[in-house]
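So that we are looking at the same thing, I have put the structure below in structure tokens.
With one protein chain removed, the remaining protein chains of the complex are shown where they sit.
The chains carry the letters A, B and C, assigned in the order they are written, with residues numbered from 1 in each.
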Amino acid sequence: MKRSKAFFSTFLFALFVYLFLTLAAGQSLATESPWSEIIWSFEEIVLGISISLLVAAVTNHILCRKRNFRMMNPGRWVIMLAYTIPLFFEMAKANFDVAYRVNTGNIEPGIVKIDPDLKTDLGVTFLANSITLTPGTLTVDVDEEKNELYIHWIKVGEDPTETISGRFVKWIKRFAE
Amino acid sequence: MIEFTTLFYGSALLFGVLIIICALRVFLGPTTPDRVVGLDTINTLVVGSMIALGAAMWETLFIDIAIVYAVLSFITTLFIAKYLEGGED
Amino acid sequence: MTLIVQLIQLLVLIGLIMTALAVIYFKDLISAAIALGASSLLLALQFYLLRAPDVAIAEAAVGAGLTTAIFIFAIKSTQRKEEKR
Partner (left out) sequence: MTLTLAVVVIIILLYISWIFNGLGTMGLHIFPDVYTRLHAATKCTTFGTMFMSFTVIAYSTRLYIIEGEARFLNMAIHTFIALIALLVTNPTGAHAIARAAHKMGIKPAEAVKDDLEGADLQQKKPVMMKKKDTSNEEGDK
């Protein structure tokens, strides 16, 4: 049961990626409707389904390694997409911060430890990448048992866990746990 | 009046100048990780200029190459970092 | 228009010569491998400018990906510094 579920979810993911890549790539022969250039032709869909079946048969034990199907819920994907908006504003702030430090040389670096209290690998990966993209912080190393991150901070301040990761953890907990 | 094609070619030219400046860091860098940082920056700039040139020449295929390029250069960076880490295996 | 393209090509060629000289002069072999990676990157950009995307994609795969990996494997099983003569 779990195996077939893994197969099916991998198949759906691969098919989605294929269809997104070939969107608006060719003309469907069907009609003169204004959508005929944008949607997929019949051949494209058949090819996509067969390739996705092959990919799912080969890789379902890698992609669903933990047999945990929480990401099958489409609501989590919507939250993941919505998460890019605060991330984008933080990135913009990060760049002005770096611009300020390039011009003034006002740095006071150090490596601090934070404990974000996340449990899944996906959550820790997302948090580490978000931290690298935001103001003055860079992930250096990770403790994989306790899920603690070691951060290079360009201007060391008070209370690193709250200051660095507080903004993201409450978003990431919504879709990754 | 300037056309968009000229603007895209111009941004590729600017990125070329920036690539030369980053190559200086590849020479000067006192330690090896400094050189790798220079290489990584050159990778990102090359992907950016490939996107700009693809838009200037109007070929979608050229942008596909930028995708492939981003992933491959990432693999190179990982390989060098893996070596520098000094693993026994 | 052609003037801008020629200027870009000139810049890329200057970068190619600089990185190729660096490959020769570095005594640290891992630095030489990094400079070779940068050189093949710029070569791929040059092919791209000459409107040969297939050659550029092959150069990217072989030059930037495969060659660096093979050189690093070779350096790992031999020694890192070049011998003095």
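Just so we're on the same page, a contact is a pair of C-beta atoms (placed from the backbone, for glycine too) under 8 Å apart; a residue touches a chain by one contact, two chains touch by 3 or more.
Only a predicted model underlies this, so the values are computations on that prediction, with no experimental measurement involved.
Colleague: For the chain that is not shown, enumerate the shown chains it touches in the whole assembly.
Modeller: A, B
Colleague: Taking the entire complex into account, which one of A:Ala57, A:Val78 or A:Val140 touches the absent chain?
Modeller: Checking each option in A:Ala57, A:Val78 or A:Val140, the one touching the absent chain turns out to be A:Val140.
Colleague: One chain isn't shown here. Among A:Lys2, A:Arg65 or A:Lys119, which residue touches it?
Modeller: Looking across A:Lys2, A:Arg65 or A:Lys119, the contact with the absent chain belongs to A:Arg65.
Colleague: Identify the residues of chain B touching the omitted chain, counting contacts across the whole complex.
Modeller: Residue positions of chain B that touch the missing chain: 1-4, 7, 11, 14-15, 18, 21-22, 24-25, 31-34, 36-38, 40-41, 44-45, 47-48, 51-52, 54-55, 58, 60, 63-64, 66-67, 70-71, 74, 77-78, 80-82, 84-87, 89.
Colleague: List the residues of chain A that touch the chain left out of this view.
Modeller: 9-10, 13, 20-21, 23-25, 27, 37-38, 62-66, 71, 91-92, 94-95, 98-99, 101-102, 105, 107-113, 121-122, 125-126, 128-129, 132-133, 136, 138-146, 150, 152, 154, 156
Everything that follows uses one rule, which is that only the chains that are shown with their structure count from here on.
Colleague: In whole angstrom, what separates the CA-based centres of chain A and chain C?
Modeller: 32
Colleague: Could you please specify the touching residues of chain B with respect to chain C in the complex?
Modeller: Residue positions touching the partner: 5-6, 9-10, 12-13, 16-17, 19-20, 23, 26-27, 32, 35-36, 38-39, 42-43, 46, 49-50, 53, 57, 59, 61-62, 65, 68-69, 72-73, 75-76, 79-80, 83-84.
Colleague: List the residues on chain C that touch chain B in their complex, please.
Modeller: Per the stated touch rule, the residues are 1, 4-5, 7-8, 11-12, 14-15, 18-19, 22, 28, 30-31, 33-35, 37-38, 41-42, 44-45, 48-49, 51, 53, 56-57, 60-61, 64-65, 68-69, 72, 75-76.
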